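I have a structure I would like to understand better, so I am pasting it below and will then ask my questions one at a time.
A protein chain is absent from this complex, but the other protein chains hold their places.
Then we have subunit A:
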Amino acid sequence: MSTNDGTQPQVLGGEPTKSSTYLRDTATSAIQSFTPINKIHQHICAFHFYSHDMTRQVEAHHYCGHVNEEMRQCLIYDSPEKKARLIGLEYIISENLYLTLPDEEKILWHSHLYEVKSGLLVLPKVPSPIHCKDMEQVCKTYGKVFHFWQVDKGHSLPFGIPQLMMALTRDGQVYDHLVQSCAERLGVDIEKERKSREYMTGPDHGIHPLANGGGKGLETRLREVELKHDALPPSSTRASV
(Lines give C-alpha, C1' and ligand atoms only; values in the text may rest on other atoms or scores of the structure.)
Protein backbone atom coordinates (compact mmCIF):
# COMPACT_ATOMS: atom_id res chain seq x y z
CA MET A 1 0.00 0.00 0.00
CA SER A 2 1.36 3.38 -0.86
CA THR A 3 -0.31 6.41 0.55
CA ASN A 4 0.40 10.00 1.20
CA ASP A 5 0.87 10.06 4.96
CA GLY A 6 0.57 13.81 5.06
CA THR A 7 4.14 14.45 6.13
CA GLN A 8 5.97 17.54 4.90
CA PRO A 9 6.51 17.48 1.16
CA GLN A 10 9.90 16.13 0.36
CA VAL A 11 12.07 18.73 -1.22
CA LEU A 12 13.43 17.85 -4.61
CA GLY A 13 17.13 17.57 -5.13
CA GLY A 14 17.67 21.22 -5.90
CA GLU A 15 19.21 24.30 -4.39
CA PRO A 16 17.03 26.45 -2.17
CA THR A 17 15.83 29.64 -3.80
CA LYS A 18 18.68 32.16 -3.90
CA SER A 19 18.01 35.52 -2.32
CA SER A 20 18.70 37.27 -5.62
CA THR A 21 16.05 35.10 -7.28
CA TYR A 22 13.67 35.75 -4.42
CA LEU A 23 14.16 39.51 -4.69
CA ARG A 24 13.62 39.41 -8.44
CA ASP A 25 10.45 37.38 -8.00
CA THR A 26 9.20 39.88 -5.45
CA ALA A 27 10.04 42.85 -7.67
CA THR A 28 8.29 41.19 -10.60
CA SER A 29 5.18 40.36 -8.65
CA ALA A 30 4.88 43.97 -7.44
CA ILE A 31 4.39 45.28 -11.00
CA GLN A 32 2.40 42.44 -12.48
CA SER A 33 -1.28 41.74 -12.08
CA PHE A 34 -2.63 38.39 -10.96
CA THR A 35 -6.32 38.73 -11.71
CA PRO A 36 -7.12 35.02 -12.35
CA ILE A 37 -5.18 34.03 -9.22
CA ASN A 38 -6.89 36.71 -7.13
CA LYS A 39 -10.19 35.04 -8.02
CA ILE A 40 -9.14 32.07 -5.89
CA HIS A 41 -11.06 32.50 -2.69
CA GLN A 42 -11.25 29.26 -0.81
CA HIS A 43 -9.29 26.29 0.46
CA ILE A 44 -11.06 22.91 0.39
CA CYS A 45 -9.40 19.78 1.72
CA ALA A 46 -10.53 16.33 0.53
CA PHE A 47 -9.17 12.95 -0.55
CA HIS A 48 -8.77 11.55 -4.05
CA PHE A 49 -8.00 8.05 -5.22
CA TYR A 50 -6.65 6.91 -8.57
CA SER A 51 -9.52 5.85 -10.79
CA HIS A 52 -7.79 2.57 -11.66
CA ASP A 53 -6.52 1.86 -8.12
CA MET A 54 -8.59 2.81 -5.08
CA THR A 55 -5.82 1.68 -2.72
CA ARG A 56 -3.80 4.71 -3.74
CA GLN A 57 -5.32 7.63 -1.86
CA VAL A 58 -4.04 11.18 -1.70
CA GLU A 59 -4.81 14.15 0.51
CA ALA A 60 -5.71 17.01 -1.83
CA HIS A 61 -5.74 20.70 -0.96
CA HIS A 62 -7.96 22.55 -3.40
CA TYR A 63 -7.66 26.29 -3.97
CA CYS A 64 -10.77 27.29 -5.88
CA GLY A 65 -12.20 30.23 -7.74
CA HIS A 66 -15.67 30.58 -9.23
CA VAL A 67 -15.95 30.93 -13.01
CA ASN A 68 -19.63 31.65 -12.34
CA GLU A 69 -22.27 30.52 -9.84
CA GLU A 70 -22.34 27.02 -11.35
CA MET A 71 -18.67 26.36 -11.94
CA ARG A 72 -15.45 26.44 -9.93
CA GLN A 73 -11.91 25.72 -11.06
CA CYS A 74 -9.35 24.59 -8.50
CA LEU A 75 -5.60 24.17 -8.25
CA ILE A 76 -4.67 21.12 -6.19
CA TYR A 77 -1.65 21.07 -3.91
CA ASP A 78 -0.29 18.29 -1.70
CA SER A 79 -0.31 20.44 1.43
CA PRO A 80 -1.44 23.89 2.63
CA GLU A 81 2.17 24.98 3.16
CA LYS A 82 4.18 27.58 1.26
CA LYS A 83 6.32 24.99 -0.48
CA ALA A 84 3.39 22.78 -1.42
CA ARG A 85 3.60 20.96 -4.72
CA LEU A 86 1.02 21.73 -7.41
CA ILE A 87 -0.13 18.18 -8.14
CA GLY A 88 -3.30 18.63 -10.16
CA LEU A 89 -6.51 20.47 -10.86
CA GLU A 90 -10.25 20.03 -10.47
CA TYR A 91 -13.27 21.46 -12.23
CA ILE A 92 -16.52 21.53 -10.24
CA ILE A 93 -19.86 22.05 -12.00
CA SER A 94 -23.55 22.14 -11.09
CA GLU A 95 -25.89 19.25 -11.80
CA ASN A 96 -27.48 21.33 -14.57
CA LEU A 97 -24.19 21.71 -16.39
CA TYR A 98 -23.22 18.09 -15.79
CA LEU A 99 -26.40 16.90 -17.50
CA THR A 100 -25.41 18.77 -20.69
CA LEU A 101 -22.21 16.73 -21.05
CA PRO A 102 -22.05 13.91 -23.60
CA ASP A 103 -22.28 10.44 -22.02
CA GLU A 104 -18.66 9.53 -22.79
CA GLU A 105 -17.65 12.61 -20.84
CA LYS A 106 -19.98 11.98 -17.89
CA ILE A 107 -17.99 8.92 -16.76
CA LEU A 108 -14.91 11.06 -16.11
CA TRP A 109 -16.69 13.09 -13.41
CA HIS A 110 -17.43 12.16 -9.81
CA SER A 111 -20.24 13.06 -7.43
CA HIS A 112 -19.61 15.05 -4.22
CA LEU A 113 -22.58 13.87 -2.17
CA TYR A 114 -20.76 11.32 -0.02
CA GLU A 115 -17.63 13.44 0.42
CA VAL A 116 -19.70 16.30 1.78
CA LYS A 117 -22.13 14.31 3.93
CA SER A 118 -19.37 12.18 5.46
CA GLY A 119 -17.60 15.31 6.67
CA LEU A 120 -14.48 14.26 4.76
CA LEU A 121 -14.51 17.34 2.53
CA VAL A 122 -13.82 20.44 4.61
CA LEU A 123 -13.13 24.15 4.38
CA PRO A 124 -10.41 24.55 7.03
CA LYS A 125 -10.96 27.42 9.51
CA VAL A 126 -14.27 28.55 8.00
CA PRO A 127 -16.97 29.04 10.69
CA SER A 128 -19.82 26.55 10.68
CA PRO A 129 -22.71 28.68 9.32
CA ILE A 130 -20.71 29.76 6.26
CA HIS A 131 -19.21 26.29 5.94
CA CYS A 132 -22.67 24.71 5.78
CA LYS A 133 -24.00 27.23 3.26
CA ASP A 134 -21.22 26.33 0.85
CA MET A 135 -21.40 22.59 1.52
CA GLU A 136 -25.13 22.64 0.65
CA GLN A 137 -24.04 23.80 -2.81
CA VAL A 138 -21.04 21.49 -3.24
CA CYS A 139 -23.17 18.49 -2.21
CA LYS A 140 -25.11 18.77 -5.48
CA THR A 141 -22.13 19.20 -7.80
CA TYR A 142 -19.88 16.97 -9.90
CA GLY A 143 -16.10 17.24 -10.21
CA LYS A 144 -13.40 16.20 -12.68
CA VAL A 145 -9.87 15.79 -11.37
CA PHE A 146 -6.55 15.12 -13.02
CA HIS A 147 -3.34 14.70 -11.04
CA PHE A 148 -0.06 15.30 -12.86
CA TRP A 149 2.31 14.49 -10.02
CA GLN A 150 2.13 11.12 -8.25
CA VAL A 151 3.55 12.25 -4.92
CA ASP A 152 2.14 9.12 -3.24
CA LYS A 153 4.63 7.07 -5.27
CA GLY A 154 7.44 9.18 -3.88
CA HIS A 155 8.12 10.92 -7.19
CA SER A 156 10.48 13.83 -6.63
CA LEU A 157 9.43 15.28 -9.99
CA PRO A 158 6.12 15.15 -11.89
CA PHE A 159 6.77 11.99 -13.90
CA GLY A 160 4.43 10.23 -16.29
CA ILE A 161 1.07 11.09 -17.72
CA PRO A 162 -2.04 12.66 -16.16
CA GLN A 163 -4.03 10.42 -13.84
CA LEU A 164 -7.80 10.55 -13.65
CA MET A 165 -8.84 10.71 -10.01
CA MET A 166 -12.11 9.83 -8.32
CA ALA A 167 -13.75 10.72 -5.03
CA LEU A 168 -15.07 8.67 -2.14
CA THR A 169 -18.63 7.41 -2.51
CA ARG A 170 -19.27 5.32 0.60
CA ASP A 171 -18.05 4.38 4.08
CA GLY A 172 -15.08 2.08 4.39
CA GLN A 173 -13.18 3.36 1.34
CA VAL A 174 -10.79 5.88 2.83
CA TYR A 175 -7.87 4.86 5.07
CA ASP A 176 -8.48 5.93 8.67
CA HIS A 177 -4.89 6.97 9.24
CA LEU A 178 -5.07 9.38 6.30
CA VAL A 179 -8.19 11.01 7.70
CA GLN A 180 -6.87 11.21 11.25
CA SER A 181 -3.55 12.70 10.23
CA CYS A 182 -5.28 15.31 8.08
CA ALA A 183 -7.94 16.16 10.67
CA GLU A 184 -5.32 16.68 13.37
CA ARG A 185 -3.16 18.94 11.26
CA LEU A 186 -6.09 21.04 10.09
CA GLY A 187 -7.86 21.05 13.44
CA VAL A 188 -11.06 19.60 12.01
CA ASP A 189 -13.58 17.36 13.81
CA ILE A 190 -14.83 15.06 11.03
CA GLU A 191 -17.55 13.44 13.21
CA LYS A 192 -18.94 16.81 14.15
CA GLU A 193 -18.92 17.87 10.50
CA ARG A 194 -20.73 14.70 9.51
CA LYS A 195 -23.51 15.35 12.06
CA SER A 196 -23.93 18.99 11.06
CA ARG A 197 -24.42 17.94 7.43
CA GLU A 198 -26.99 15.21 7.91
CA TYR A 199 -29.78 17.35 6.47
CA MET A 200 -27.99 18.05 3.19
CA THR A 201 -29.21 16.61 -0.08
CA GLY A 202 -27.44 15.65 -3.29
CA PRO A 203 -28.24 16.27 -6.96
CA ASP A 204 -31.98 16.82 -7.59
CA HIS A 205 -32.10 13.91 -10.04
CA GLY A 206 -29.94 11.66 -7.88
CA ILE A 207 -26.35 10.73 -8.65
CA HIS A 208 -26.12 10.04 -12.38
CA PRO A 209 -25.39 6.35 -13.09
CA LEU A 210 -22.53 7.31 -15.43
CA ALA A 211 -20.76 9.41 -12.78
CA ASN A 212 -17.83 8.00 -10.78
CA GLY A 213 -16.58 6.12 -13.83
CA GLY A 214 -19.97 4.47 -14.16
CA GLY A 215 -18.76 2.22 -11.35
CA LYS A 216 -15.69 1.08 -13.31
CA GLY A 217 -12.03 1.98 -13.03
CA LEU A 218 -10.59 4.15 -15.76
CA GLU A 219 -6.95 4.32 -16.66
CA THR A 220 -5.15 6.99 -18.61
CA ARG A 221 -2.87 5.68 -21.32
CA LEU A 222 -0.74 7.28 -23.90
CA ARG A 223 -0.42 6.28 -27.50
CA GLU A 224 1.61 7.63 -30.32
CA VAL A 225 -0.23 9.17 -33.24
CA GLU A 226 1.00 10.34 -36.58
CA LEU A 227 1.47 14.05 -36.85
CA LYS A 228 -1.39 15.39 -38.93
CA HIS A 229 -0.35 16.33 -42.43
CA ASP A 230 -2.43 19.48 -42.37
CA ALA A 231 -0.45 20.63 -39.38
CA LEU A 232 1.52 23.22 -41.31
CA PRO A 233 0.37 26.68 -40.31
CA PRO A 234 -1.04 28.54 -43.32
CA SER A 235 1.56 31.27 -43.11
CA SER A 236 4.85 30.28 -41.61
CA THR A 237 6.96 33.20 -42.58
CA ARG A 238 8.61 34.01 -39.28
CA ALA A 239 12.36 33.92 -39.58
CA SER A 240 14.13 31.50 -37.34
CA VAL A 241 16.45 32.73 -34.63
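Here is the rule we go by: a contact is a pair of C-beta atoms (placed from the backbone, for glycine too) under 8 Å apart; a residue touches a chain by one contact, two chains touch by 3 or more; residues count from 1.
Here is the rule we go by: contacts and distances are computed from a predicted model.
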item: Choices "Succinate dehydrogenase subunit C", "Oil body-associated protein 2B", "Dynactin subunit 5" or "Fuzzy" - which one is the UniProt name of the chain not shown; value: "Oil body-associated protein 2B"
item: Interface residues of subunit A (partner: the chain not displayed); value: 11-18, 20-21, 24-29, 31-37, 39-43, 52, 61, 63, 66-71, 73, 75, 77, 79-86, 88-89, 91, 93-94, 96-97, 100-102, 104-105, 107-108, 123-127, 130, 133-134, 137, 144, 146, 148-149, 157-162, 164, 216-228, 230-238, 240-241
